[in-house]
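Following: one structure in structure tokens, then a few remarks.
This view holds just a subset of the chains, kept in their places.
The chains carry the letters A, B and C, assigned in the order they are written, with residues numbered from 1 in each.
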């Protein structure tokens, strides 16, 4: 049984994480933390409002869905107190990540900071990078609900960056192609093209399309609900207890 | 049995049409025309090199896949000689079409000029127009091989035009959306967005995506081979013998 | 302004309908009914617990998401009291529907009983029927969450029935095809094939695939959330006030 503390358990992601931990047979919820908590006990375990109360507490893993402002200190605290951190909060700087990795190596304790816990999205990015070695012709279509402000999506740009690491850079499309309406060919990223669709009803979806003479390979991820992140959190909990340093990115725990 | 003449039978589309006519049980090939023909007989029927040789000839339908420069005169000739024209050649002006419709009404003879004989593409456009009445949120993705020069495709623009006839015009996407890379949101057409994908291996494909609260409706056409046009040509041949004027557009012969 | 009563407003669908009515500018919620209600007023309108209290009440439309056991009596009551019924409850017998249509004609009052209010699903079925006239080769893939017990889905069977009305019946696939594992070719329905996919994460999705020489036409509906039914309910409310008899099926109010 892996003993788990959840920090930020009153937030949307934190409370989803509580449910997930309670459902897994090999996990045991041992404590929850939230500065906004008023009860002393929840889900049959003690409630803490300040991390200092957890010094000396017995747990294996510290799951953190708190605020960017406290996540760094929380992660440091977890490492120093022997709790392996599994961190879903975003906003760490490169320096902070480096410092936390160093600290984990010093303490010889595993950990995970993951900007994206959606296992399917992480696999899509990794497969895209693998495929791009052999299929240098690639375009990305990302589709989101029509309240989304930014285009292209962060995941699409991240995917394009990963592909660019291995793809022979070249201009996608005919040399003499012309747009009769500007923007038809999408956003250009190192010669690749990214297209952003926005429609009500959609949630978060991404397709990476590879083409080669006579064939096509299409990889698609559909995200319908934030509960999807929990598969990745569970994977993280199971993996951090096996390793001896903190990793940045869920892909480090995937055997691909 | 419907007796068919094929003009331009030595071209790619014309020869494909010959094969189609020979395969249909209710069609009878009775003559073929091509100025470049050298043989006197082909497929067991007489070969003509000049349309004047066909005055007084007995046939029901004149299928034409010739050059834009002669198609208008050919169509007029067909109508005047009692052959119902089924014309796949493009490049008619609006005046020419109006003149030919008038002539057909005068002669009380059916006919068809179709800029697009791909039945699936025509259905896609008609369904898109129908759906847009109820789903005003719509984006188009068209996908073609990477030798294509123009973007968006003519079919995508035509589809958008048909949709615009019935759709309440509005800007697609969030009011405050921003492109971090120009072009991400595609080409704008009356508030709709059109995205053009170009990859080797692709032939000609189009998706029309409709979204509404909690649901999506996607219509897709895949064109793999020009043989697909023949389903529409066969439909045209069967329909022109039943009507008494020339129509522009295959959709006029569809019961939707 | 169309004045709307909602019966069954405390249920999941009924409360979703209340929200929809409150959001539409041309609708006015004037009363709500539910035998389980305890409050006297809700959403600023009077609450009723028995339909008899509504005799003489002023309203245009009666939206009903109650139980099958009371829906027939409710619909009759609505017609008799001048409220145009828009009924989402299922389980009417053919005799009951015929009786209600007769009553509506007698009273010269519009109405709608719809077994499916998902506009996209209704359009998918109608388009499939239209396309099948021209594309007799068709297979259906329906995809649902893995808690679903029945396969194929009711919507898939209904779609196949509509297609069968216009499709020339024939066996789909090669004459000499053989399944090396039973079931590979799916369920047979009048020569068509229906395939049922069940996976966690999926909600309710259906694809109708048409094929012809050199081309394919694919129609897909994705249902992510029950809120999708409300587009159809709103359409029903707007249409029943324009007609003078009750219709069975949302498709009767679509201009296709």
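Following the convention adopted for this analysis, a contact is a pair of C-beta atoms (placed from the backbone, for glycine too) under 8 Å apart; a residue touches a chain by one contact, two chains touch by 3 or more.
Everything quoted here is computed from the prediction, not taken from an experiment.
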How many copies of this one chain make up the entire complex, given that 3 are placed?
4
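Throughout what follows, only the chains that are shown with their structure count from here on.
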Centre-of-Cα separation between chain C and chain A, whole angstrom:
39
If you average the Cα atoms of chain A and of chain B to get two centres, how far apart are those centres in Å?
48
Would you mind listing the residues of chain C that make contact with two or more other chains?
222, 224, 228
Chain B to chain C touching residues, read off their complex
118-121, 123-124, 127, 130-131, 133-135, 210, 212-231, 235, 254-256
Of chain A, residues touching chain B in the complex
137-139, 141, 143, 146-152, 157, 172-174, 176-189, 193-202, 209-216
Interfacial residue positions of chain C with respect to chain A in the complex:
201, 203, 222, 224, 228
